[in-house]
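As you look at this complex, bear in mind that one protein chain is not there, while each of the others sits in place.
Chains here go by letter, A and B, matching the order in which they are written, and residues are numbered from 1 within each.
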Amino acid sequence: MMDWLRNLSANMPLAWHFDWLNLPELASRHGEDVDRLLKGVHFAMLLLFLGWIGYLAVALLRFRAKRHPRANPAGVKNIVFVLVIGVVILEEAVTLFGVAIPLWNKNLADYPDETQATVVRVTAQQFTWNARYAGKDGKFGAQNQALISAGNPLGYVPGDQAGKDDVVPPLKDIRVPLEPVDADGDGEQDVDSRGRPRFKPVIIHLTSKDVIHSFKVLPLRICQDAIPGMSIPIHFMPTREGKYVITCAQLCGNGHATMIGWLTVMDNRPQRAADGTIVAPGAFDQWQASYVVGDAPQRSFE
Amino acid sequence: MSSHEPGLIRKYIFSTDHKVIGIQYALTSLAFLFIGLMLMLLMRWQLANPGQPVPIVGGALEGLLGEPAGEGKISADLYNSFGAMHGTIMIFLGVVPLVFGAFANYLVPLQVGAADMAFPKLNMLSYFLYLIGGVIMLVSFFVPGGAAQAGWTSYPPLATIIPTDGQTYWLVAMVFLITSSLLGSINIIVTVMQLRVPGLTWMRLPFFVWSEFVTAFLLLLAFPPMEAGAILQLMDRLAGTSFYMPHGLILSGQPATGLSGGGSPLLWQHLFWFLGHPEVYVLILPAMGIVTEVIANNTRKPIWGYRALVGSALAIGFLSMVVWAHHMYVTGMGTGISMFFQTTTTIISIPSVIIMTCLMLSLWGGAIRFTVPMLFAIAFLPMFGIGGLTGLPLAFTMADVALHDSYYIIGHFHYVVAPGTIFAVFAGIYYWFPKVTGRHMNRGLGYLHFWGSLVCMNLIFFPMLFQGLGGMGRRMSDGGYIYSAAHPSNEGVIGSLSDAVVQLNGVIAWSALALAAFQLPFIYNFFYSAFAGRPVENDNPWQATTLEWQTPTPPPHGNFTQEMFVYREPYAYSLHANEPAGRAPESSATAGEFVDFEAQNQPLGAAVTTEMPANQASIL
Partner (left out) sequence: MKIPYTTEIREDTGLYNAKAGMWLFLASEAMLFGALFSAYVFLRIGAWEGEWPHGLLNVPIGAFNTLVLITSSLTVAMSWTSLKMGDLQRYRRFQFVTLFCAAAFLGIKGWEYFDKFNHYEIWLKEPVSSQEYPQLAGHFADPDQPVASVIGHIEGIGPFQTLASLQEEGESAVELHPDAFHYRLSARQQAELRKAERPSDPAVSHGADAEHASVRIDLSRIARMSAFVPRHGTFFATYFTLTGLHALHVLGGALMFAFILWPGARMWRDDPERYTNSVEVAGLFWHFVDLVWIFLFPVIYLL
């Protein structure tokens, strides 16, 4: 049953790709499901509304007192009511249990393996975004509550080995690579069950120094609050290069409107010579290389 | 009851008569609605022309509010104050006191045939608590730092660390308002439970009474948790506790060593939304009640599926207690919890659909009189429809991530509260005005008010849905300028706001201004008709069935001149329409006059004549 529903939802004729919802163009894998859901629901809403409005128009014209002075107390047959409610309930049940919940649970469930993903720590603060990458060794520098200070807000231990090669880019500038996945090593980019090319997933650990912010990247169809005292991971699979707006989606003070940021999905194919030898690392790696922290616990751009 | 006439002050200010208190509530809350409207205009101006000095009133603003309004411009701080206060005032000081304080106070005792509320003194007290709360709220505009700036939701840590006493005033005011509505709801519930006249069984109650009854329970049970939340936030602000302050906060660059930490920002969100969601049904249920009364009366036929209505109202009452976290989908909740709240949220939409459907079906076969109240009531249906339907995508976490905190939300709930609840309120005012004042409101001005408001409301709120989908965030003090594609730093940035989306701010601003302008005929009509309107031809000008119309106009102290007894269901309209013409029942009409209804207190077995009425022309 469940499968049948899921199947139905997958093949619903609603995943048209022309955009009638005015959403920004899509750049993530799970976003395709988000869009299908949005379009499906809005389509159903539209039908419901048109149906009702049409009925309303007819009723008002037919039964205006001038034309129909003597009201008929009998009223409509119950079956009409049952049908209408039935349709609405069915529609909602299918959307909820067939589409919305399964898709969301699936999305939460396929949390990627951190070693196989691009991992970023993003820390929100009034009114900007700090990012930090683990660097070559894939390990973030050690942290210590006691070291927290204005210059070192996350209490990174200065000169910590693992921390030396961490990468701290300028504020508001977060970048992730668009790397084709080739797990089976056949030199071909892997594809998922529905034949869609797979790219290296991204994991972002979100937290905040001061008040609640929210990390929303509409083109990626992600939105997650950054809550002080909590570190919350979100993940997505970028599917196309581009520079995308990060919106702060939670009122965070008088600078809230200015708390824009940019998340850039960039190419990371190494530059090769004619014979195929790598002559230069990919654009993303080069970018990272230029922001290694070194001994400073934290580069501050403020 | 008391034989001697009380003095003027006791009669009009410290009165314990539910009708006087109802009118006090009405005037006060309408005044607050008006303030909320003005705040909204200022906000819309700022959104359309970020950073431009406000025309005409700019100077006055600076004079009143000082530095935040420097050069007559609306600073970000001021904008946030306006946003928070618009929301707070509209909901807690405008609509709730209007639909619950005013309408319930005035009508429920009349409709259940009671002489007054169960606890008249308590009733007076709750009005004055409301007034005090309102005054504190207004005063907070003028304290150092200005009014609350953390949104009507007042999320800590922001609300706690924000450098203005306004937030403290907000909390204190809320405690007053909450106490007020607690007393009010106890009063309503007891009145309905205890004071129904003989014969008025539960299933003979007008649906309006049912809606207010359920509303009262929502207020009674959902407000206390928020009161608890407010107390804790007060402690955080005044006693330096850390209920909502986690460990390791870094405030303006410095570790907050003064604080113990160990609290949780999410705790507030749970306490707030446990009220917050039932609150939104407090805004809509009475509106549905009003619309039901008006539709029944103006279609001249019984409401379709009365029992379904009652059942749905109760269902909404229960369910609205278990959906609150659908406002917190993006705080990072696990699969189980989000499944639970997605399901409950979807389920709760069903009773609303049922109510809407019953009301729509009630139109079928009626003899619809397009009176001014009826126009507002009819418009309520599709308008609430849009608002409600746009709630559905929000109910699904998967879709909400794209819509959360965008103008889509603003569009969603304004469709429900503005052309929804506010229209229902207008319908109610036009409908019961004759009973309260003994005079009709001017119909021409009414039509002007209606069509103007209908068009403008849609010009304002429909574009918001479009903006929201396009990525326009709410609570942006610059109307999204920083995010616009036009902004130099957004060269070729995907997801920046297209010109179309941004320019809509202009359309909305002008429509908002027009909307405000279309309220003027109403305000004039309201006050003019109260003193010089066309006097009602009899006590029951709309030929309605419910008890409030079976008393002198306006109802005397003690409401009813003779003992009441109820013989039948609330909406006995046209029940004899297909019978041959017969005698007119003695009680409610003089022989020969057209009567297509039987009042609830009219003895059984009276047949009805059915010629086209002479005096109905005056209503058509």
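To be clear about the criterion, a residue touches a chain if its C-beta (ideal position, glycine included) is under 8 Å from a C-beta of that chain, and two chains touch if they have at least 3 such contacts.
Predicted, not measured: the structure shown is a model, and the values here were computed from it.
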item: Visible chains in contact with the missing one; value: B
item: Which of B:242, B:349 or B:371 contacts the chain that the document leaves out; value: B:242
item: Hidden-chain contact residue, picked from the options B:114, B:403 or B:457; value: B:114
item: Of B:57, B:132 or B:221, the residue in touch with the unshown chain; value: B:221
item: Residues from chain B at the interface with the omitted partner, ascending; value: 1, 114-116, 118-120, 122, 182, 185-187, 189-190, 193-195, 220-225, 227-229, 231-232, 235, 239-243, 247, 257-260, 262-264, 267, 270-271, 274, 558-560, 563
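The rule is simple: only the chains that are shown with their structure count from here on.
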item: Whole-Å gap separating chain A and chain B, where each centre is the average of the chain's CA atoms; value: 35
item: Chain A to chain B touching residues, read off their complex; value: 21-25, 27, 33-34, 37-38, 41-42, 45, 48-49, 52-53, 55-56, 59-60, 63-66, 68-76, 80-81, 84-85, 88-89, 92, 95-96, 99-101, 103-105, 107-109, 125-126, 145, 148-150, 153, 209-212, 214, 216-219, 221-225, 227-230, 232, 234, 242-245, 247-258, 260, 262, 302
item: Residue ranges of chain B in contact with chain A within the complex; value: 75-77, 80, 149-151, 155, 157-158, 161-162, 246-255, 261, 264-266, 299-302, 304-305, 308, 330-332, 334-335, 338-339, 342-343, 346, 349-350, 353-354, 357-358, 360-370, 378, 381-382, 385-386, 389-390, 392-393, 395-402, 404-406, 466, 469-471, 473, 475-478, 480-483, 489-490, 492-496, 501, 573-575, 577-578, 596, 610, 612, 616, 620
